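Sharing a structure here in structure tokens format.
What follows is subunit A.
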Amino acid sequence: MRARHLVLFLYMLFLMLPIYWLLSMSLKSNTEILSRFSLWPLAPTLENYNVIFTDPSWYNGYINSLIYVVINTIISVTVALPAAYAFSRYKFLGDKHLFFWLLTNRMAPPAVFALPFFNLYSAIGLFNTHWAVALAHCIFNVPLAVWILEGFISGVPREIDETAYIDGYSFPRFFVKIFIPLIANGIGVAAFFCFMFSWVELLLARTLTNNMPISSIMTRTASAAGMDWGVLAAAGILTLVPGALVIWFVRNHIAKGFALGRV
Partner candidate 1 sequence: MARIDLVELAHSYKPNPRSEADYALQPMTMTWRQGGAYALLGPSGCGKTTLLNIISGLVVPSHGSVHFDDKDVTRLPTERRNIAQVFQFPVIYDTMSVFDNLAFPLRNRGMARPAVEARVREIAHLLDLGSDLGRRARGLGADAKQKVSLGRGLVRADVAAVLFDEPLTVIDPALKWELRSKLKALHRRLDITMIYVTHDQTEALTFADTVVVMHDGGIVQSGRPDELFDRPEHTFVGHFIGSPGMNVMPAEVSGGTARVDGHPIELAGRFDRLPTGARIEIGVRPEYTRLAGAGQGVPVKVERIDDLGRIRFARIRLGALRLAAFVPPGVAPEGDAAGVVFDPAQIHVYADSRRVG
Partner candidate 2 sequence: MVKPLDNKAWWLVLPVFLLVAFNAIVPMMTVVNYSVQDTFGNNQFFWNGVGWYTELLDPSTELGGRFYDSLGRNALFSSIILAIEIPLGILVALCMPKKGWPVAFTLVVLALPLLVPWNVVGTIWQIFARTDIGLLGHTLFGLGIDYNYTQDVFSAWATVIAMDVWHWTSLVALLCYAGLKSIPDAFYQAAKIDGAGRWAVFRTIELPKMGRVLLIAVLLRFMDSFMIYTEPFVVTGGGPGNSTTVLSIDLVKIALGQFDLGKAAAMSIVYYLIILVVCWVYYTVMTQVDDEKRS
């Protein structure tokens, strides 16, 4: 019993230390960071956060990122729902191959696609828009969403569909009114993962835009001369906020989703 708690404690400490250090840095001024080493901020300041919240080139990064992430999550889940239903309920021509092909796209290194994506989205005039990133991220999020949802849908007995049809529901009405509430947990889990993978991706987001997402703004700052460590740390802390909020809101769905054995 003791050993278990110790292992878990040490692991969580290992997870939290770098984050603590980032937080501590974000509350120090640059002079303090560079002049002496201390385990906590000796003269805590919110100046770094102030820089981010007052400079549009910084805070727009967050807004841009959130916009394309939300668009991507909505598109991915919306198109994946009927497809997952089809995979779960019907056999059709080429179903297995299609499913496998979808999953292979999850295995494509973003580095492979960076350049052709740039060409493609420039050609159709979407370069440097939220839509470009949102659509590009679909390549790995849509297959993932289909896969997660298929698992949840297969857990719903088919009799429910049949009863609804007998009761005279049309397919769209049945789907929206009865089916979607039944797999709310699954949708929560799928949305969580789409949000997560779109939020954390950098390479495609950077290639398809001119420094729109917050992640690429940070790399620009990071490579500029005379590192502004304090502001960088503050920007890093702020990127953790959406993720932490999302986890907090879906924690019960996630627990249930994990309990169902998918993901």
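For anyone wondering why these and not others, all candidates are chains of the complex that A comes from, given by their letters.
By definition in this document, contacts are C-beta pairs under 8 Å (C-beta built on N, C-alpha and C of every residue); 3 or more make two chains touch, one makes a residue touch a chain; residues count from 1.
Note that the structure is a prediction, hence the values are computed from the model and not measured.
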item: Among 1 or 2, touch partner of subunit A in the complex; value: 2
item: Contact set on subunit A toward candidate 2 in their complex; value: 4-5, 7-8, 11-12, 14-19, 21-22, 25, 33-34, 37, 39, 75, 79-80, 82-83, 85-87, 89-93, 95, 98, 102, 104-117, 119-120, 135-136, 138-139, 142-143, 146, 158, 196, 199-203, 207, 214-216, 218-219, 222, 229, 232-233, 236, 239-240, 242-244, 246-248, 251-252, 254-255, 258-259, 261, 263
